[in-house]
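Coming up: chain A.
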Amino acid sequence: MLAVALFGFAGFAILCLSMEKHYKDLLSAAPSAARLRSLRVGGWLLLLVALWLAVRHSGWAMGLVELFAVLMAGVTFWVFLLPYKPRLLLGALAISLVLGPVLVVLPSA
Partner candidate 1 sequence: MKSKAAGLPLSYRLAVTSRCLAAVFGGYLLASMSSVCISLLAPIPKAEAVISGMMLSFLFYLVAFLWCFASRSAWQAWLGVLLPSLVLGAINGLAYWMKS
Partner candidate 2 sequence: MKEGFRQAMAWLHTWTGLIFGWLLFAIFLTGTLSYFKEEITHWAQPEVPTRALDPAASLALAQTYLQEHAPNAGSWFIRLPEAREPALSVGWRAEGAGRRGFIDKTLDPATGEEVQARETRGGDFFYRFHFQLEMPHPWGRWLSTFAAFIMLLGLVTGIITHKKIFKEFFTFRPGKGQRSWLDGHNAIGVLVLPFHLMISYSSLVIFMSMVMPASIIASYGDNTRGFFNDLFGAPREVKATGVAAPMLPLPTLYEKVQEQAPGTRLGWIEVQNPGDQNARVRFTRHAGDRIAHMRGGGWTYDGVNGELQGASTIEATPMLISGGMYGLHMGVFAGPWLRWLYFFFGLAGTAVIGTGLVLWLGKRQLKHAKSGSQPGELRLVEVLNIASMSGLLLGVAAFFWANRLLPVGLEGRAGWEVNSFFLLWGLSVLHAMLRPGRRAWAEQLGLAALLWGTLPLLNQLTTGHGLVHSIAAGDWAMAGVDLTALGSGLFLAWAAMKMWRPPVVAAKRAPKAAKAASANLIESEVN
């Protein structure tokens, strides 16, 4: 379940970065249209992985419920902390991108 939350968090964070305004604010660089597009695709892919993991873990009914719950929690956390601790959140994003796949690959997850 933690993996679902991490993939979901990362997915929304990447989608946030795929918006020019937020990219500029967070990464202090001007992104190309291609980069923004690939971030957008990447973000959605991560969310799809989260969906797949949730359903695999708990079935369709509970899986969707749990997925929505962690997604809402994650994105709320991101948005409200963003003006205060952007670097912390970027760090959390980096950790999610690493820890998420690790948890999926490990047999205990």
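Note that in this section contacts are C-beta pairs under 8 Å (C-beta built on N, C-alpha and C of every residue); 3 or more make two chains touch, one makes a residue touch a chain; residues count from 1.
Per the selection procedure, all candidates are chains of the complex that A comes from, given by their letters.
Everything quoted here is computed from the prediction, not taken from an experiment.
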Complex check, chain A vs 1 or 2: touching candidate is 2
Note which residues of chain A are touching candidate 2 in the complex, please. 1, 16, 19, 22, 61-62, 65-66, 68-70, 72-73, 75-76, 78-80, 82-84
